[in-house]
Structure formats: structure tokens, C-alpha cells
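What follows is an incomplete set of chains from the complex, kept in their original frame.
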């Protein structure tokens, strides 16, 4: 089994991955898409690193901590972008991003 | 939000991904590793396609159904390999694989 200390952080990564994937797909349908381009890009970056970090922890990768440290930075950037928009999917995504950034920082420390 | 019909299948994919990642990592530490090579290989194939399928559903991909159909086949193959071994991680993994195969088949039909 993977390190039990990772459990909460894996959960945070999987929730953030889902929120970012949902936000990405919803942004592509927004009327004001011209304002959503950074959000679309960062949603993809963030969903992909969260997925990568979850895999690293679930497989007890020797690089899990460094990967989570990077994941925290990307989550932070995505959260800061998402919280600037009023769409419900962005607000939710920002919350998940900040929660995941916090969990990844703790895990990596 | 993603298609609510996908919810159960996404959950099954994420659980199978975790079980396969855990089984992969545990197999690499088994003493009888010479007998675990197919299991190691299929665990990786299965964890990776489950992750891919979850992303497809969470982003409402137009190819979600075809991806889940392929995921069902790979889960089935991984489950059949895992159930031949008595390690607890293999037994658990086989169960998750068969559950996920079923969920993916239903989703794709």
C-alpha cells in the first residue's frame, strides 16, 4: 500500500483534477471565451500535474515530494486565475486548487 | 458539469487506477517477481487507460465512449492476470478491474 501520509494529498489532487477538467470543458463553452484563455490553459496544466502527482504518490515514487512541490505551484497559479472569474465552475475550481496547493505543500515539507 | 451518467464510471476508473498503481508498486517488491512480470505490465497499462478515461469523461470528450470501451478491455485483461496471484494487492486489484470493466461497458453501450 502507498504511504498513508499521502492519502489526504492524493484525495486533494483527484478532486482538483476533476474541478480543473470540468472548468476547462465549461470555459470552452462560455460566451466570453476571449477572457477565459488563461483559465483554459491553466486548467489543463493543473489537471495534468494533479493526475501526475496522484500517480506518483499511489506508486510510492521516489520523486513524489518534488512532484507535489511543483504541483503546489501550478495549483496556486490556476487558483489565482480562476478566482478572478465569476462562473460557478471557476469559483469551485479555485477552491479545489487552493486546497490542493495546501495539501501538496504540507506533503512536500 | 460533466454528464451525470458518467459519475459512477469515473469513480470506478479512479478506484481501479489506484488499485493498479498500488499493485504495480507492490509487485516490484515481491520476492517471486519473476512470476509477476505480466502483472506489472498490465497494472501500468490499466492504471494509465483508467486515468485517460476519467479525464475523457470529466471533460465531456466526444470520444469518451470509445475510450471507455477500450478501457473495459484492458481492465478485463488486467483483472484476469491479477486474479491468478494470491498477493492481497493482486486480489484487490482484480476486483477493482472487473468492477471498472463492467462500469465502462455499461457507459459505452
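As written, the chains take the letters A and B, and residue 1 is the first residue of each chain.
By our rule, contacts are C-beta pairs under 8 Å (C-beta built on N, C-alpha and C of every residue); 3 or more make two chains touch, one makes a residue touch a chain.
Keep in mind it's a predicted model, so treat the numbers as computed, not measured.
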Copy count for the complete homomeric assembly [2 present here]: 4
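Throughout what follows, only the chains that are shown with their structure count from here on.
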Subunit A and subunit B, separation of their C-alpha mean positions in angstrom: 22
Contact set on subunit A toward subunit B in their complex: 1-2, 10, 14, 17-18, 21-22, 24-26, 47, 51, 55, 58-60, 89
